[in-house]
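One protein chain omitted, others in place.
Chain IDs A and B follow the sequence of writing; residue 1 opens each chain.
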Amino acid sequence: MSYLALTEADREAMLEEIGVSSIEELFVDLPAGVRLDRDLDLRPAMTEQELTAYFEELASQNAPVGAELSFLGAGMYDHYVPAIVDTVLQRGELLTAYTPYQPELSQGVLQAIFEYQTAICELTGMDVSNASGYDGTTVAADACFIAKHATGRTKVVLTEATNPQVRQVVRTYAPGFGLEVVEVPHRDGATDPDELRAASEGAACAIFQHPNFFGVLEPAAELAAAASDAEALAVAHVDPLSLGVLEAPGHYGCALAIGEGQSAGNALSYGGPHFGFLAARSDFIRRMPGRIVGETTDAAGNRGYVLTLQTREQHIRREKATSNITTNQTLLALGGLVYLSWLGPEGLREVGETCMALAEHAKNRLGLPLLFADGTTFKEFAIRVGRPAAEVVRDARERGVHPGYALGRDYPGMDDVLLVAFTEKRTAAEIDRLAEVLAEVQAL
Amino acid sequence: MAAAESYPDDLRYHPEHDWARLEGDEAVFGITWFAQDALGELVHFEAPEEGAIVSKDQSYAEVESVKAVSDVIAPLSGEVLEVNSAVTDAPETVNEDPYGAGWLVRVRLSDPDEVDSLLDLEAYKQHLVDA
Partner (left out) sequence: MKLIYEKSRPGRRAGRLPDHGLPVPDVPEELRRSKAPRLPEVAEPDIVRHFTELSTRNYGIDTGFYPLGSCTMKHNPRVNERLAALPGFRDLHPHQEEEGAQGALRLCWELQEVLAEISGLDAVSLQPAAGSQGELTGLMLMRAYFGERGEDEQRRKIVIPDTAHGTNPASVTMAGYELTPVKTDPRGNIDIEDLEGKVDEHTAGLMLTNPSTLGLFDENIEEIARTFRRAGALMYYDGANLNAVCGISRPGDMGFDIVHINLHKTFSQPHGGGGPGGGPIAVAKRLEPFLPVPAIVRRNEGYGFDYDRPQTIGKVRGFAGPFGVFVRSYAFILAYGPQLREMSEVAVLNANYLLARLRGAYELPFDRLCMHEFVLSARPFKRERGTTALDVAKRLMDYGFHPPTVYFPLVVPEALMIEPTETETKETLDAFADAMLAIAEEAAEEPDVLKGAPHGLPVGRLDEVKAAKRVVVRYGFEEHPDLSGQPAAAVVQAPKGV
């Protein structure tokens, strides 16, 4: 199968217009030494029907969240995605457009991004949001780049209770940025503001996740103050679905707020594509990476939207740009906007409260020792299961339940710890089932 | 409103389209009509701090239009005494009056002899023709 449209007659007429006798002649500029003198070694072309059968077979070899009762979280969450998100994202005019370079033909995407930026600013309490970053890890690297140039400092601080993948991505970017990375350990599941303050001396920024990777609420305002005391930019890495319940980072002194947008209306999709969000106080607007949409008018005074402050970007500033990002995650950010519009402020609060209520109920119902007994948690928490957690996962999955994420792979000494997540999609009956299965496999 | 093309004869010019007006051991810097015309309406002036040391032929600031960003090159070396806040607040002042209200910084010169290497009006006009 192919998606080509030319007939034989078309091809002949076109070659004649060009003035060559074969397609081969069009490639005259390619030296013989760099040409492939055989067919690509790929399996024969497939029809749509064959493709469908093959991909259905591949898909059937996976266990998605609907096929087993899943309590997996650890950064990606099985929240409900309403049908309306699919409806909007499959509109061909939006799905098959590119970056809105020509605003007269792109008011749909431009206005949607402006509305998205507004939603992110409202959630985070910030002044400016970009049009999206790749995911919740790369926006942390972006934040470090902003902070380095805003402060002239070359050290960045991360809390150990921040998502391990976020920390690893920052460490990967750091040498190129000329940055040194320092981590502040957690104390019983949360970060000590005094330790963060000490580490932030001479630092460009301090990044903390809240609720943190263990699901525990950090002393967020104190952490932001601690970073600011040391004149480092305070950066909160937040879950958008927590922000109906938890205070906005802009309201407790953060300079930047970043996060993973997946929980807001994006499918799990085995890790992507999703969107990362990055919002800041207005002081940092000229240091923001990526696209930003601004409002303006045409000559007749009609309101319209354009890509603005583009001199920050690579196509104009080249080696001095604030980032190399070009293609971003607009469609997924649009999914986030549709989802947040569907929820509204009440719905957002209710999602957060529902997750908290289910998680609190589960704490009691499971009756297993909490890793961190003192902290308030949001939608997930860590428990000790008395056996290697990886084995508990294996045995529970044989019973149709995925009980959570084995924390030992990221944190030494936590081999018997599971991180268990509760979205609004779970029910009390499903928690009963989890309790039953955990009791069963613990005894193995 | 953009100014009409002009190049005053009381200024000294740098080939990167910057000018200096000498006032004793101080000088005022700006960009030429040619530079502002090439950039278009300015929307941002990234000014140096007062007290900053600037070096001849090196960038000391940035000016931006919506289509381009340009380093501003110091025609002479010295210390920044004053930044023109009228331009910081309203960068289009440079387009309106590049040699008057649109000046950028006032500098105390550290090496007044450097002036000898700058272009006079005739030499700068020839430079524009050649470029």
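Remarks
In this text, contacts are C-beta pairs under 8 Å (C-beta built on N, C-alpha and C of every residue); 3 or more make two chains touch, one makes a residue touch a chain.
All figures in this text were calculated on a predicted structure; none of them were measured in a lab.
Set against the missing chain, the residues A:Gly152, A:Gly176 or A:Pro412 yield one that touches it, A:Gly176.
Residue in contact with the omitted chain (choice from A:Met356, A:Leu370 or A:Ala435): A:Met356. Contact with the chain that does not appear here is found for just one residue of A:Leu69, A:Ala257, A:Leu278 or A:Leu309, A:Leu309.
For chain B, the residues in touch with the chain missing from this view are 40-41, 43-44, 64-68, 91-92.
In this text, only the chains that are shown with their structure count from here on.
Rounded to whole angstrom units, the spacing between the C-alpha centres of chain A and chain B is 45. Within the complex formed with chain A, the residues of chain B that make contact are 44, 46, 64-69. Those residues of chain A that touch chain B in the shared complex are 286, 308, 310-311, 316-317, 320.
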